[in-house]
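Structure record follows, encoded as C-alpha cells.
In this view, the complex is presented without one of its protein chains, the others remaining in place.
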Amino acid sequence: MRYTFLGPVGTFTEAALLTVPGAREAERIPVSSVPAALDALRSGRADAAMVPIENSVEGGVTATLDAIAALDGSFRIVREVLVPITFVLVADPGTTLADVQTISTHTHAWAQVRNWVAQNKPEAGYLPGSSTAGAALGLLQQNCGYDAAICSPALAEAHPELKVLAHNIGDNKRAVTRFVLVARDAVTPEPTGADKTTLVIPLPQDRPGALLDLLEQFSTRGINLSRIESRPTGEFLGAYFFSIDIDGHLYDARVRDALRGLHRVAPGVLFLGSYPRADQRVARVDPVHDESSFDAARSWVESLFPGGRPDSLKHHI
Amino acid sequence: MRYTFLGPVGTFTEAALLTVPGAREAERIPVSSVPAALDALRSGRADAAMVPIENSVEGGVTATLDAIAALDGSFRIVREVLVPITFVLVADPGTTLADVQTISTHTHAWAQVRNWVAQNKPEAGYLPGSSTAGAALGLLQQNCGYDAAICSPALAEAHPELKVLAHNIGDNKRAVTRFVLVARDAVTPEPTGADKTTLVIPLPQDRPGALLDLLEQFSTRGINLSRIESRPTGEFLGAYFFSIDIDGHLYDARVRDALRGLHRVAPGVLFLGSYPRADQRVARVDPVHDESSFDAARSWVESLFPGGRPDSLKHHI
Amino acid sequence: MRYTFLGPVGTFTEAALLTVPGAREAERIPVSSVPAALDALRSGRADAAMVPIENSVEGGVTATLDAIAALDGSFRIVREVLVPITFVLVADPGTTLADVQTISTHTHAWAQVRNWVAQNKPEAGYLPGSSTAGAALGLLQQNCGYDAAICSPALAEAHPELKVLAHNIGDNKRAVTRFVLVARDAVTPEPTGADKTTLVIPLPQDRPGALLDLLEQFSTRGINLSRIESRPTGEFLGAYFFSIDIDGHLYDARVRDALRGLHRVAPGVLFLGSYPRADQRVARVDPVHDESSFDAARSWVESLFPGGRPDSLKHHI
Partner (left out) sequence: MRYTFLGPVGTFTEAALLTVPGAREAERIPVSSVPAALDALRSGRADAAMVPIENSVEGGVTATLDAIAALDGSFRIVREVLVPITFVLVADPGTTLADVQTISTHTHAWAQVRNWVAQNKPEAGYLPGSSTAGAALGLLQQNCGYDAAICSPALAEAHPELKVLAHNIGDNKRAVTRFVLVARDAVTPEPTGADKTTLVIPLPQDRPGALLDLLEQFSTRGINLSRIESRPTGEFLGAYFFSIDIDGHLYDARVRDALRGLHRVAPGVLFLGSYPRADQRVARVDPVHDESSFDAARSWVESLFPGGRPDSLKHHI
C-alpha cells in the first residue's frame, strides 16, 4: 500500500495516517493540498489518501468537502481517525517568548489559539502559513519573515533544533480533528455494529421543504445524522449540496432502504462509503427499524404473491 | 362460480352482483347478513361474496368493515361495484299514500329518505326492517305490522303485486353505494393503471403521532388515500384499527414499498386486495414515485456492491 | 335545567343522564332520536341533551356524529359520561328460555350479544327494535310479534312485570358506551388537567397528504388523538369530514395554537367543546409543549420589537 497525505511530514494529518495499521512501514507520500492527494489516487501514484474532514472547533474542512464531493463512484472512505489537537509555540533556540513579534501558522490553527495569543502576545503580528508544519519548518530558513510558529507537539519533538516557547496553547483543550482515509476500488469494510456512512446529496430544488424531504428519508427509518454541512455548488447563491454522515452501514437494511428513498428524491446522491466509527459508539436502533423488522416486512410483501410472481412483473418486485 | 350476496333477491347488493360478468348465469345464494356471506365462503359453499362496504350518505358499512377485518390472508377483494341508490315507496294495491300509517325499511335506507318523509308523511311511524327487500316482501304477508315499505325500484318492478306510491324519494339524488366482491384463493387482478388497494391496519399504540407514522408511509410515496375509517377493536375505548383504501396496485413499486414500510410500523397490517377502480380514474403519479424512479433507486443501491454481495449478507439485501 | 335524552325511560342514555349532578331532580324529556334531542335544544324546549357518541364494541354512533357535526357554534359539549354496558334477556312471566322463538332489541345491542345467542338460542329469530327499552316494553303489549327482548338491567328492575331469563349476556364483559352532554350557550367548563376537546374537521381536498397536514397540527404540539372517525359529507364518495377528540383543553396554550394552525389548513373546522375526561386520566405533556414553553416563545417574539410595535402593524402581531 502507498499512502498520500496532506503534508509535510509532522502535520496532524500524518499523525492520523500513522494510526492506520501498517502505515508506519508503508510508503507515505506528502502532498501540499487535498486536491493533490486525491489526484495522486486518481493517477495511481497512491492507493489511499488521508485527509482532514472536520474540526470540532473550526467545522468542516471545505477544501476536503468539495474535493470528495467531486469524486466518482470508484472511491470510498474506508476509515475515520480522530486526533486530539494540541498546539505548541516554537521558535529558534535563541528566541524567547518576549522577543516574538510575528507568528506564522495555518489559519485553522491560528483560529484555535486566538485567546492564548490575546492574553500572552496581544501585540504579535500574524502571517498565514500553508500548514502548521510548513510554518514551523520555515523558521529553519533564512528570512522567513516571522520569528515564531504554531505547530503540533509531534513536529516539535521530531525537530530538536526548534525550541518550544509555550505548550498546550489551544483555546479548547478538547479540540479534535477528524480525518478520513479515502481509497480507490476498495472493498466496503464489514459492518461492526458501530458504523458511519458518508453521503453527498445535491439539493434537488429551491422550494419549501426540499431539505425536509431528504431528512425524512432518514428519520422515518430511525437513522441519526451525525454531521450535516451545506456547500455551494458554485453555480449561484442558494444552489447547495449537502455533505452528510449518518449512523449505520450500507449492509444495514434501514440504511439501504433510506438510500433507495433518497435516490428517488435526489437522484444525484453520491455514496462515499460505510466504515467503522472511530469512537466505536454503537447506534441504538428501535426494533421497528432493525434487520428482522425489514426482513419480516419484505417476506410479508412477497407472501402476497401466492402463486408466484407473474413473469412480466418479476423485475419490479 | 357460485356467488353469495346480502339478500334477499331484489336488494341493491343483488343489483351489484348482477353487474359482474357471468353472475347472471351463475348460481347466486342470498344470505341474511355479511358474516353469513363470508361464512359461506369459508365453508366452501360459495366462491365469492358481494357485500356493501360504504355509502356516500351513510358512510362505512360497519358490519362489513368488521367482518372483512377478521378475514385471513386467503381472501381477496377482486372487484368493486358502484350502484346509484334510488328509493320507491311501495304498498298493497289497495293502499293510497294518504292511508299510510307505518313504514318499514332498513335503517340505512330510512336515514336516506328522512327529508321526503318529513315533508310528505311527517306523522308516519317507523318499523326497522332487516333489509329493504325484506321489508317490501313482508307486505305480502298477513299482519306484518306496517302498511308501506321503502325499497329499490328493481324490486318493485319484479313484484307487480306491490304498488309504487312514490318514486325517487331519496334525499340525495346522487347517492351511491359501493360494493366489493370478496373471493377465496383468488389471483390478484392485473393492474389497469386505475386501481385501488384495501388494507386493514391495527393502530400500534395510543401515543401522539402513531396515526401520523402510518400515513407518512403513504404520503412519502405520493400515494393518495381514497377512504379511511377507524373501527374499534372492541377491547377498550380508544383501541382502533383503520380500514383504508389507497390509490394504486400491489404490482406498483410505490405500493409495495409503502406496504413494506407499513408492516414495520404496524406488523398486524392485513392486505385485502388490489383491484380495478369502478370509476376507472387513473391516479396521477409524480415522476419521483413512478416505476422507473424505484427501479433506478434499486439499481443504484445494488451497484454499491461492486464485487458482488458478501454471501453471508445475501439474504439481507 | 331541562334535559332531553334518547329515550324511552330505561335506556342506557337515561342511565348516563342520571349521573349528572341535579339531573335526577330536573325535568327529563325522552325523545326518539338524536336529531330530535338536538331539535329540542334548538327550539328551547330543553337546555341540554344527553346522546351516545361511541361504543367500545360497535364504534361511533353515526347518527350522533352527523347530527353534532351540523350544529352551529352556539352549542357545546360540556361533559362526557362512560356507562358500562350489560344486557339481560327479558320475557313475559309465563315464558321460559326454552320457549323463546323471536327476540327483539336495538341492532347495536343485538350485535353485542351475538356469541351468547349463537350458543344459547341459535335458532331464535331477530326483529329489530327502535331501542332496547322500546323492545322490552313492547312485550307488555298484545301481539308484539316477538316473545323476548334484550335490554339493560336497570329497565328490568324498574319493571317487575318483566321476567329476566338470562343475566349479563353481553359478549364483551368490558363493553362501555360513551355519552356526551350537549348544551346551548354554555360556558366552557374550567380545565381540570384531564380534559378532552371535540372537533369536526372537513377534509379540505382529496390530495395526497391532506389528512397528514391536519394531523401534523396536533403532533407538532404533542397533542394526542383519543378518537378519530371519518364520516361522509354526503356529497360524493370520498368527501369526508373527520370527527376528532384530542387530549387537552381550549385554555391550554398548545390546544389553542393547534386550533389556529388547523383553521388555516381547514377553515371549516368546528369546535364542539372542551370538558373533563370521564376517566380523569391526566395527559402527559412534554416540557416543549407546556404553558411556560408557549409563554416564553410568545414573550421572546414580542421582545423583538424593542421600541414597541409600529402602529400600522399592531393588528398583525
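Labels A, B and C are assigned to the chains in the order they are written; within every chain, residues are numbered from 1.
Here is the rule we go by: a contact is a pair of C-beta atoms (placed from the backbone, for glycine too) under 8 Å apart; a residue touches a chain by one contact, two chains touch by 3 or more.
What you are looking at is a predicted structure, and each value in this text was computed from that prediction instead of being measured.
A.B. asks: Please identify which of the visible chains the hidden chain touches across the whole complex.
C.D. replies: Even though it is not drawn, that chain still touches A, C.
A.B. asks: Would you indicate which residue among C:R42, C:K163 or C:R256 is in contact with the undisplayed chain?
C.D. replies: C:R256
A.B. asks: Looking beyond the chains shown, say which of C:P21, C:G44, C:G73 or C:P93 touches the absent one.
C.D. replies: Of these options, the touching residue for the absent chain is C:G73.
A.B. asks: For chain C, enumerate the residues touching the unshown chain of the complex.
C.D. replies: 73, 185, 187-188, 190, 213, 216-217, 220, 250-251, 253, 256-257, 259-265, 267, 269, 271, 288-289, 291, 293-298, 300-301, 303-307, 310, 313, 315-317
A.B. asks: Just the residue numbers, please: which parts of chain A touch the chain that's not shown?
C.D. replies: For chain A, the residues touching the absent chain are 54-60, 62-63, 82, 107, 111, 126, 128-130, 143, 145, 172, 174-176, 178, 206-209, 211-212, 215-216, 218-219, 222-232, 234-240.
The working rule: only the chains that are shown with their structure count from here on.
A.B. asks: Copies chain B and chain C touch; is their interface built from the same residue numbers (over half shared) or different ones?
C.D. replies: Both copies touch with mostly the same residues.
A.B. asks: Among the chains, which one keeps its Cα centre farthest from the Cα centre of chain B?
C.D. replies: A
A.B. asks: Can you give the whole-Å distance between the Cα centres of chain A and chain C?
C.D. replies: Measuring from centre to centre gives 59 Å for this pair.
A.B. asks: Per the centroid of Cα atoms for each chain, what is the distance between chain A and chain B, given in Å?
C.D. replies: Comparing mean C-alpha positions, chain B is 56 Å from chain A.
A.B. asks: Could you work out how far the Cα centre of chain B sits from that of chain C, in whole Å?
C.D. replies: Those two chain centres are 25 Å apart.
A.B. asks: Multi-chain contacts in chain B: which residues touch at least two other chains?
C.D. replies: In chain B, 216 touch at least two other chains.
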